[in-house]
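Of the protein chains in this complex, all but one are displayed in their positions.
What follows is subunit A.
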């Protein structure tokens, strides 16, 4: 389960989060949408403990206001640019956490596990020995996904999982996310402004607007609502209540 209560976060005069409250029940996939600069990434960082909220509380996988180091064994995170470690081969990226900390896996065991996880995201064993710089954007995302699920975590976070991908690869990544979260029975939170991801991945949708969860509902409701802010965003309209620069 993921829960946030009255989260507030400011940077100087800029009040990014102004009291965000929500709950994602166990096994549900929530997709948070919002324009650029509305605080989606900040929200994610607060949930992961990477940023400390000025006010409010967070509960992830039963842990209240956890530090990232404590949270690590309970969550998997796919970063926007995959955030793979350049100096390590793919298999060490995938098994990174499992090779460190208490009861670390040995190299042979870790490599076997990495190959298994890579297969789960549609990559062959030959990928394991490559370095991140040798991979395409789509392959990097898959490796990032394999790293996120390496420890079979009960909670998964996805930050703009389809950013920078062509439509076909984006659809592949969305399908993988959906499949894997279902198979793991994981609770998932995805932030995106890709409406295709909303359709493919979400059980429920929330719109972050002016620092709060402005709207929440099902996927069907999200695309059917006549709320002007939601309508403008889901249909990509230049005219509407949210000012656009042209």
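In the analysis below, contacts are C-beta pairs under 8 Å (C-beta built on N, C-alpha and C of every residue); 3 or more make two chains touch, one makes a residue touch a chain; residues count from 1.
One rule holds for everything that comes next: contacts and distances are computed from a predicted model.
J.: Which choice in "ABC transporter permease", "Chemotaxis protein CheW", "Pyruvate dehydrogenase E1 component alpha subunit" or "Copper resistance system multicopper oxidase" gives the name that UniProt lists for the one chain left out?
T.: When "ABC transporter permease", "Chemotaxis protein CheW", "Pyruvate dehydrogenase E1 component alpha subunit" or "Copper resistance system multicopper oxidase" are compared with UniProt, the left-out chain turns out to be "ABC transporter permease".
J.: Among A:45, A:117, A:141 or A:204, single out the residue that touches the unshown chain.
T.: A:45
J.: Determine which one of A:4, A:75 or A:205 touches the chain that has been left out.
T.: Only one listed residue reaches the unshown chain, and that is A:75.
J.: Over the whole complex, note the residues of subunit A touching the chain we left out.
T.: Here the touching residues of subunit A are 45, 48-50, 68-69, 71-73, 75, 77, 79-81, 83-86, 96-97, 100-101, 147.
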